[in-house]
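A protein chain is absent from this complex, but the other protein chains hold their places.
Order of writing sets the labels: A and B. Residues in every chain begin at 1.
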Amino acid sequence: MRLGRITAIAQLTVREAVRSRLLLSLGTFLVAGLIGLPLLIAGDNTLAGQIQIILNYTLTYATAILTATTLWTSCGGVSTEIQDRRLYLVLTKPLHRYELWVGKWLGIAGLNAALLILTGFIIGAMTWHAIRNSTDDPVTKRAVCEQFLMARETLLPVTPDWSRLIETNTWRLMQSGQAPRGMTANMIRTKLLEELNNQRFTIPPGKEIRFAYEIAARETGDHDLILNYKLESTRPERAPVAARWLIGYDPAQVFQVNVTNYPGVPCTLPISSHVVNRPGTLAITYQRLDSGSQATLMMAMNNPGPELRVASGSFSMNLARGLLVILCKLAFLAALGLVAGCLLSTPVAVFTAFFIMILLASAGYVESVATSGVFYVPHEGPELVQTGLDRLILHLFKAFSVMTRPLIQLDPVPLLTDGRIVGWDLVLRAMAWLAGLYTAITALIGIMLFNRRELG
Amino acid sequence: MTNRLRTFVALTGLALSELFRQPATLLLILTNVVCTILVPLAVSHQLGQQTHLAVDSSLAFEFVFGLILAGYAACSTLHNEYLSGTILTIFSKPVGRLMFFLAKFSALAVLIVFFVFCASAASLLAERLTPRNFEFDTLGMRLLGVSLFVALIPAAIVNFRTRRSFVPYSLFFCALMLAGLVLILSTFDLEGHRVAFGSMINWSLVPACLLEGIALLLLAAIAISLSVRLAAPATVAILLVLLFAGLVSDHLTGLLAAVPQAGFVVKMILPDIQGFWPADKLAGGGIITGALIGHAAVYAAAYGTGVLCLGYAAFRNRQF
Partner (left out) sequence: MGETTDLVIEARKLTKIFQDFWGRPKVCAVNEIDLEVRRGELFGLLGPNGSGKSTTIKMILGLLHPTTGLLTVLGQSPRNVAVKSKIGFMPEESYLYKYLTAAEILDFYASLYGLSGNRKKERVSALIAQVGLDAARNRPIGEFSKGMARRVGLAQCLLNDPDLILLDEPTSGLDPLACREVKDILLGLVRRGKTILICSHHLADMQDICDRVAILMNGKVCAEGAVKELLINPGTLRLSLESPSRESLSAILDYIEKETGTRPLVDHTGRTLESVFIETVKQRNSIP
């Protein structure tokens, strides 16, 4: 029976949205933007660029529009009903206020789900249309599909086990008294690890570096693999670098590709599925052919190494998972808006909900402040003197960062745009944190306060 | 003062006092100020680009918050009158629709001017607070941090003692405090030493803010015309679309190069927001001349009058 009342409220929310033409206007606005934006934005006239524009801009646009409307409808869903007193009549029925809240939340979530499904279909149709109408040759079309319209898992090179080497050298330095004054054994270990990592990715002229990747059985198949890498140069002129990739399981049977790389520019190298056709340790070597150059290169500075992207699912399922993550975000925002709407008038509720959303969106900045300990410039300039107020604010940031940490990296748009997999782990994390815990905590606080509110 | 003028002033005053009592008005204006003065913290690591970014960001904040305020306030002052039925009481008196419509726009324009005043002061302070060569203006930052809270205290006291609305007094004291801070920081350098008045403030931002203010008045005219038919969400959404379309109007006409007539129509219909965007003109040490402001004002007046005429045409035939 309780479910019946919740369902009745949810149905009413949807019905109101349909009858008041909110859904129609929103759908029209959404469709116009999703179709219009990629047409308006000038790309680089390549199919790959066009596909990236479709994916990036449409997903960002849909997320932005749905975020704004979710906050608006959820805030207005309760506060306008209080304002025009429709809620007085509803709350004189045997209905708990939490049932009203949950019903409204489900109704808004249902509307969002419908609009996200529409978004998914439009994005699918537009990518299909772009590929179909492209004048590029089939090979290029296939390459673009392989790169972007695919769910690819990222493999990183196996990290060598340096523990014994580090231990031996630490012991030697400590025993010989060569360790700098004030450095503990742990500090030496950290420094040595940092040094070894730097050496691992350094490629002097005419030299080579080798990486090993563990390929599992499920990671082989008909689809090409893609190697993503970036070089940084020690020289400011950033001259092109001639090099060769050697790829294979066996040193005797390697697949070779000559390339020219520009430092600072992200590069991709497709690797045929015929080359990587069985499980095992795949060796990938980068040979510099320009022995005359003066520049030392660093492969993937500050990163764990070149990424090998292997196919692990279809684009449609990946898009569906990505949209599910967005739905979880919207579910949390709907909860936030409903709580604000239960307590405040519509404009103030909308404003408050937007403010909280922006605070949550700045989780990355909060995290960096909380970990670095300064609000600005951790790497340059003289050390700043912190006042008591600074320390208080910093503690607030740290407390806030504990709450917002799970929200970082719950954005599926960069993954979808890049052809990377939106894994079920991400979906489950979004469900658990956003649609689950955060929504539940927000709802509990909101319902508690709403129960105390008088409707006079 | 003739009777008509007296009625017009009464209508404008009523609309204005309603607008200045809305909590959302206070929230939007204060948020714009807070966001603007927080910009120096966020851009301090941009070596050599801090000032440029601080100015650009504060101008962008002014545009976006001003637009939302214009859309929201227009609907609050006009559209909500239909919903609440108060418009029927007004029209049962000897009040013409044209006078009513223009009074509403005048009130909105005064609110926008007030907003631009606060936003300009905040922009001047943000520019002053932007660290150069890691020299942080700790005096300015502390003064600013404390003053906004201090500004709300007299408003709270007035509310407590006289039960008068908190919002208009807090807006008044915030504006006063911002103006006072600009004057104080004009007189002291980063170390707190007295300097020649005004030497520490980049006054060239004032015409830039003025240029944006004219654009916001133009958008307010569009907002009040839209609010004849539409509620706040739709009005704000359309204003945002117009803002962005106006900013890329050259690109749009370029896309329509094959059909010159269509390009011409787009150019004529869309407001030329690019002409009001001062950041490009300030880049590289440029200045905003009086001629430019004059040209923009004439354009805004012509475009705004056209939009208001259309808005009034819709309002004249509106049935309640």
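Rule of thumb we're sticking to: a residue touches a chain if its C-beta (ideal position, glycine included) is under 8 Å from a C-beta of that chain, and two chains touch if they have at least 3 such contacts.
These numbers come from a predicted model, not from an experiment.
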item	value
Sole residue of B:Thr138, B:Asn159, B:Thr187 or B:Gln274 that reaches the chain not shown, by the stated touch rule	B:Asn159
Sole contact to the chain not displayed, among A:Leu95, A:Ala130, A:Met174 or A:Leu246	A:Leu95
Contact residue for the chain not shown (choose from A:Arg15, A:His129 or A:Arg391)	A:Arg15
Contact footprint on subunit B, counting only the chain that is left out	159-160, 163, 166
Subunit A residues touching the omitted chain (full complex)	1, 4-5, 7-8, 11-12, 15-16, 19-20, 84-86, 88-96, 454-456
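Operating definition for what follows: only the chains that are shown with their structure count from here on.
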item	value
Rounded Å distance between subunit A and subunit B, as computed from the means of their C-alpha atoms	35
Contact set on subunit A toward subunit B in their complex	25, 29, 40, 42, 69, 72, 345, 347-348, 351, 355, 365, 375-377, 379-382, 384, 389
In the complex with subunit A, residue positions of subunit B that touch it	22-24, 27-28, 31, 41-42, 44-45, 47, 72, 76, 131, 134, 136, 145, 232-234, 237, 248, 251-252, 255
